[in-house]
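Shown here: the complex without one of its protein chains, the others still in place.
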Amino acid sequence: MVQGTQVETRPTLAARLMPAQFSWAWLGVMPFFIFALMFLILPTAYLVIGGFQDADGNFTLSNIRDLFEPSILSAYWISIEISVASAVGGAVIGFFLAYAAVLGGLPSWIRPTLMTFSGVASNFAGIPLAFAFLATLGRTGLVTVLLIKFLDFNIYSTGFNLLSFWGLTLTYLYFQIPLMVLILAPALDGLKKEWREASSILGATGWQYWRHVALPVLWPSIAGTTLLLFANSFGAIATAYGLTGSSLNIITILLYAQIQGDVLHNHNLGYALAIGMILITALSNGGYIWLSARSERMRR
Amino acid sequence: MAFLEIEKARKVYGANTVVQTFELSVQRGEFVSFLGPSGCGKTTTLRMVAGFEIPTSGTIRINDRDVTHLRPNQRKVGMMFQAYALFPNMTVAENVGFGLKVAKAPAAEIKSRVEEMLNLIKLPQMAGRYPYQLSGGQQQRVALARALANKPQVLLLDEPLSALDAKIRISLREEIRAVQRELGITTIYVTHDQEEALSMSDRVVVMSEGRMEQVGTPFEIYNFPRTRFVASFVGTLNILKGRVLDPKSGRISLDDQEVVTSRGISDAQAGEIRSVALRPEAVAIGRNGAGGNQLQGTIEEVAFLGAVVRIRMRLRESAIHFDTFNNPSVPPPERGQSVTVGFSREDILVLEGAPS
Partner (left out) sequence: MKESRLGAWLALIIGTLYFVVPLIGTFEFSLRMRRGTYSFDAYRVVFSDPRFQASFGYSTVLAIATIIVGVLLVVPTAYWVQLRLPRLRPVVEFLTLLPLVIPAIVLVFGYIRIYGSSSLIPFTANERSTDLLLTFSYVTLALPYMYRAVDTGLRAIDVRTLTEAAETLGAGWPRILFTVILPNVRMAVLSGAFLTFAIVIGEFTMASLLSRPAFGPYLQLMGANRAYEPSALAIIAFVVTWACMGLIQVFGRGKAAARRPAGR
């Protein structure tokens, strides 16, 4: 048995600093914590506290009560509706796209291409996306014009308007679908082929396999990502602003107007608006995080 | 008519022939192993029986019914996989009852059958557990119960023990065989572990590079290997270079020493160089039995392993491995010592082909 030789050098940096060792590391992470305090915690806390105060600084619930005023409530409601529509739409379409690329038996170059494109598209949000859809489905957009020219069909005659609920949802799908694809593809990888084969040999059809095995295994991922998409859409503003200016009454645009010009004539009500938003996105994202932890466990 | 007939099954992928003309008749209740190294085609053949691969040519018949083009879920065949066998979102009971649920059996029947199966594998208390709460060995036992719950005609096992620890492998091996015997179900078992194949099977099919090398009982395969591959794959073996002196009388020259084999080598020609196989357990120091063979050589290496002493002896070019039992009153031979070993005429085998 070879004996370990004693290393006879000076003690390591860590040992030398043993009493002060911890302070080096703590010092090292201090900037981060200071930053997080200054730019994450304090601003949010300020708004939350402010929402419960009136103009003189006294504690009050009147701002929260005022949130339920019709115009504000409808802003929340429209935001929620658009977010639900684009989240569910993004989830369903994204699921089928991811399924096609991962399990659909397509040529092998399709999946990496789809993944790369999804990475780009999920970041192509905001004003440029609004421009792109205006140029495509606006009144003089390419698709609108082509449909009139070749099929004699004016989509605007059906009451469709890009600058509306459905138009915005359609536009949001452009970054919602890729996000779903990006998150779901690895989850689909986690479906072991042995499960499919075992279910088949036990007499199940493809449908029965999906109903009894694959979907139950996948649902935390699917549901969680849908919640993520919901929060993503709820907090979005640039795309909507680029598309409709400030005409569509969604909560983010309302808040934007409030910040710029105090349209509500009540600073503290603005804070309450923010509280409502934080609550909704926090719940939604919290659900996503909890569900994705569950799906990790199932993946074992 | 045998219960399971694989007739001239071939599988070709592009330019690759993965399985070349596989022929086998399996009797009802028989346990047959496909034994061979990775890539020899054993799993592909099994999957053709299961329905996950369609043979390029040939047919598969189960109970006199041509199933070659039937889908896996139409064949009433049970299968056990190497890993990821169980559905993670279902309890043990739900896993075992899955096949019956799919077949729309009444709930009471499912319940009683699941109970019966869990008792068979001796895990009735695990019914409500999830797969991640079970050990690897337990998961495979449940997988077995699930495969059998449907009362399949044939049971297929694809290296089910390869992912488990050695000790569990041995105990599970016995349990699988016991269950199989009790139910009398026709079984095909794929493995690369020759000990598994030999200890469990009624018959073994040794495969290499898509070809069937030999089919026989474990006794036949081990003692009378027909090709060099079978001889070296199954059990340990000494392979020596021999020159045939006289095919009729079975005289062979090994490094200029003459030995006689009682197995007729009538297909050989005088002067031909052939592989000669000699099992280590057939060799003993100094046996001078009448009519037996002897070889003289020098001890090259002695390894004292406790109960067994492993010795390597050199002739001129070739070396022979053999074991002797430890005997406290007889110290093991020493390196460099001259020694004579003996073995009978039946123990030395001439194989097809020359050594590489």
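Here the chain labels run A and B in written order, and each chain numbers its own residues starting at 1.
Here, a contact is a pair of C-beta atoms (placed from the backbone, for glycine too) under 8 Å apart; a residue touches a chain by one contact, two chains touch by 3 or more.
From a predicted model like this one, the values you see are computed outputs, not experimental measurements.
The chain that is not displayed touches the following shown chains in the complete assembly: A.
Taking the complete complex into account, A:252 is the one of A:199, A:225 or A:252 that touches the chain left out. Where chain A meets the omitted chain, the residues involved are 7, 9, 12-14, 21-22, 24-26, 28-29, 31-33, 35-36, 38-40, 42-44, 46-47, 50, 93, 96-97, 99-101, 103-106, 110, 114, 116-117, 119-121, 123-137, 140-143, 173-174, 177, 206, 231, 234-235, 237-238, 241-242, 245, 252, 255-256, 259-260, 270, 274, 277-278, 281-282, 285-286, 289.
By our rule, only the chains that are shown with their structure count from here on.
Listing the residues of chain A that touch chain B in their complex gives 192, 194-195, 197-205, 208, 212-213, 216-217, 297-298, 300.
Chain B makes touch with chain A in their complex at residues 50-52, 71-73, 75-79, 81, 83-85, 87-90, 98-99, 101-103, 132, 143, 146-147, 150.
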